[in-house]
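All protein chains of the complex are present and in place, except for one that has been dropped.
Order of writing sets the chain letters: A, B and C. Residues in each chain are counted from 1.
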Amino acid sequence: MTLTDPYNDTVRACFEKPGHAGDLQGEYAQSLEASAASSDQGMTVALSVGISDGMIVEMRFRAWACPHLIAAAQMLCADRQGRLTDSLQQFDVNGVMQQLSIPVEKTGRVLLLEDAVTSLWQQYTKLCKTDSGTG
Amino acid sequence: MTLTDPYNDTVRACFEKPGHAGDLQGEYAQSLEASAASSDQGMTVALSVGISDGMIVEMRFRAWACPHLIAAAQMLCADRQGRLTDSLQQFDVNGVMQQLSIPVEKTGRVLLLEDAVTSLWQQYTKLCKTDSGTG
Amino acid sequence: MSNGPIYLDYAATTPPDPRVLHVLQDSLGQTGSFANPSSIHAAGRQSAAMVAIARTQVAELLNTRQERLIWTSGATEANNLAIQGVANAREHRGKHLISMATEHKSVVDTFAALEKRGYKVTWLKPDGSGRLLLDSLSQAIRPETQLVSVMHVNNETGVIQDIHKIGMLCRERDVLFHTDAAQSVGRLAIDLAELPVDLLSLTAHKFYGPQGIGALFVADRPAVQLSPIMFGGGQERRLRPGTLPVHLIVGAGAAARIAADEMHENLSHMTAMRDRLWNGISDLDDLIRNGLPVHCYPGILNVSADGVEGESLMLGMEPVCVASGSACNATSGESSYVLRALGRDDLLAQSAVRFSFGRPTTAAEVDTAIDRYRWSVEHLRGIAPAKTGLLLK
Partner (left out) sequence: MSNGPIYLDYAATTPPDPRVLHVLQDSLGQTGSFANPSSIHAAGRQSAAMVAIARTQVAELLNTRQERLIWTSGATEANNLAIQGVANAREHRGKHLISMATEHKSVVDTFAALEKRGYKVTWLKPDGSGRLLLDSLSQAIRPETQLVSVMHVNNETGVIQDIHKIGMLCRERDVLFHTDAAQSVGRLAIDLAELPVDLLSLTAHKFYGPQGIGALFVADRPAVQLSPIMFGGGQERRLRPGTLPVHLIVGAGAAARIAADEMHENLSHMTAMRDRLWNGISDLDDLIRNGLPVHCYPGILNVSADGVEGESLMLGMEPVCVASGSACNATSGESSYVLRALGRDDLLAQSAVRFSFGRPTTAAEVDTAIDRYRWSVEHLRGIAPAKTGLLLK
């Protein structure tokens, strides 16, 4: 008997031990926060990044969310941490949904996460314009 | 498990071997026939009696009927045969229904039988008036 | 079984196949799942998976997709949902409906209830063989006709209607077509990918599944709109609420699979049993076979015997269990409206016996049935007045 388990192993692992949940641990030259919430689903996701020299040194999330969205946030943070801030420019909604086997009805929730990332990137580019030369 | 058998042993026995079914076998000084039928139920019962010296020498029935009515007719014939013609005056509807455990919804069918007996008795008294002195 | 009842009433209901019994027991026991398939927890998901498998099994029997099936408590409910459902959903388009006089009570009475609510129902009569004449259907269809409901196999006579042609005609004339296939699903091949049928009712207890579970097939066409007749949770695409009975559904699925696998073999067996029975009794005087054999499902043999009363015939047949042409309720005295529609008078209809055969039926059982039938007919004719029902005619 195969069960139609709505959560794949990655989702379960991220849910069980979301290593990037919480607030920034270190102190950073630049730190940014962004969050997004949906009124109909009641989901909330907040991201924070610590940046040094154009690098994402630390990335954290907080979420009041379903397991899929928690897992997506956890994966995002784990992936971006250690990469260039440029990586905040891209967010592959379809890729995330596929990797986490997120049902199509939940697309809206993944888009929330995209909103938060986009917001981070916009804040970052604004910041760069203000104190130009640091970026 | 007790089954709610609609037919008691007497009904079953009468149905299986209705010794009085058929036509009169002998030749009688007086023989009478009567029948009754109901249009709604489709039941038909016909009685015939062979009478000698005020005695019912033979009594027979024919029926296109349910097992209860067949049994009632058989019982009636068996009971009256050998008795005085006077016995055609009485027909105990309740007694028959009780003895054969006939459900109350079938009362109408037993009344058919009563009609046929009554008709026999009426014919008989008429007959007596006509050839008075024989009775 | 030697002294117990001999069951030849498989058109009324079939016992669960031993393999279905096994599946039912498993499903009710430790390896099964009783949880509510709507629950999101693991036990609920296991139930949902079992329900999905069973739905696919029934869908495969009919060559359709599992999403097209709505579980119901049986064919009665499926018929009610189809007929009331279409009538209510399409009320604004027109209130004319068409069915046949020989339909099952659950179709007849549902239409009759709609008549009381102001619908016009045209009741078509079959020809003497029991079949619907396409011409009469064609003439009955009006611009405001919403639904035609004609059963596949008749439960009393076994007469098979040509649902392909009927469905084609309905499609041409833009009318929905429902068929009560309670007697044919699992017994005759039905290919819903081919058949122009919009709604089809079935019930598991007619094909060796458990009692209390059936389904309505709903074709994937925009025209097929249904209103629910019961309201509640969102189960079954909002068409049929209530906790899904997992073990019954699993049992229905298993029964469907077995029926699909063994259909051909079952049909040959039915034919052999029916022919054996008919050969054993057909020399009796004044028997009438109801339903033209060439158009009949071979699992049913319906015979009227002049001069014999129905209830007495049933008692004479003991220990053979068969159905009678008089109403189920012995004391209602009503004779079969199906047989009367075929031209039998009241007395002939009442004298009818429906023999119906099943997988477990043996030649020895059929032979006992032959003996009992011969005895009963001769015995009762011996008791009956010379001219049956003379007083009544």
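In this text, contacts are C-beta pairs under 8 Å (C-beta built on N, C-alpha and C of every residue); 3 or more make two chains touch, one makes a residue touch a chain.
Just so we're clear, the structure is a prediction, and the values are computed from it rather than from any experiment.
J.: If I'm reading the header right, one chain is hidden. Which shown chains does it touch across the whole complex?
T.: It touches the following shown chains in the full complex: A, B, C.
J.: For the chain not shown, which residue from C:M314, C:L347 or C:I370 touches it across the whole complex?
T.: Among C:M314, C:L347 or C:I370, only C:M314 touches the chain that is not shown.
J.: Given the full complex, what residues of chain C touch the hidden partner chain?
T.: 5, 7, 9, 12-16, 21, 24-25, 28-29, 34-36, 38-44, 73-77, 79-80, 104-106, 109-110, 112-113, 203, 205, 210-213, 229-234, 241-248, 311, 314, 317-324, 328-330
J.: What does the interface between chain A and the hidden chain look like in terms of residue numbers?
T.: Residues of chain A in touch with the missing chain: 6-7, 12, 15, 18, 21-22, 35, 37, 39-44, 46, 62-67, 70, 103, 105-106.
J.: What residue numbers in chain B mark contact with the hidden partner chain?
T.: Chain B touches the chain not shown through residues 1-6.
FYI, only the chains that are shown with their structure count from here on.
J.: Note down the smallest number of touching-chain steps it takes to go from chain A to chain B.
T.: Tracing touching chains, the least step count from chain A to chain B comes to 2.
J.: Indicate the whole-number Å distance between the mean C-alpha point of chain A and the mean C-alpha point of chain B.
T.: The answer is 96 Å.
J.: Calculate how many whole Å lie between the centre of chain A and the centre of chain C, each centre taken as the average of the chain's C-alpha atoms.
T.: Comparing mean C-alpha positions, chain C is 58 Å from chain A.
J.: With centres defined as the mean C-alpha position, give me the chain B-chain C separation in Å.
T.: From the centre of chain B to the centre of chain C is 42 Å.
J.: Of all residues in chain A, which are in touch with two or more distinct other chains?
T.: none
J.: Hey, what residues on chain C touch two or more of the other chains?
T.: In chain C, no residue touches two or more other chains.
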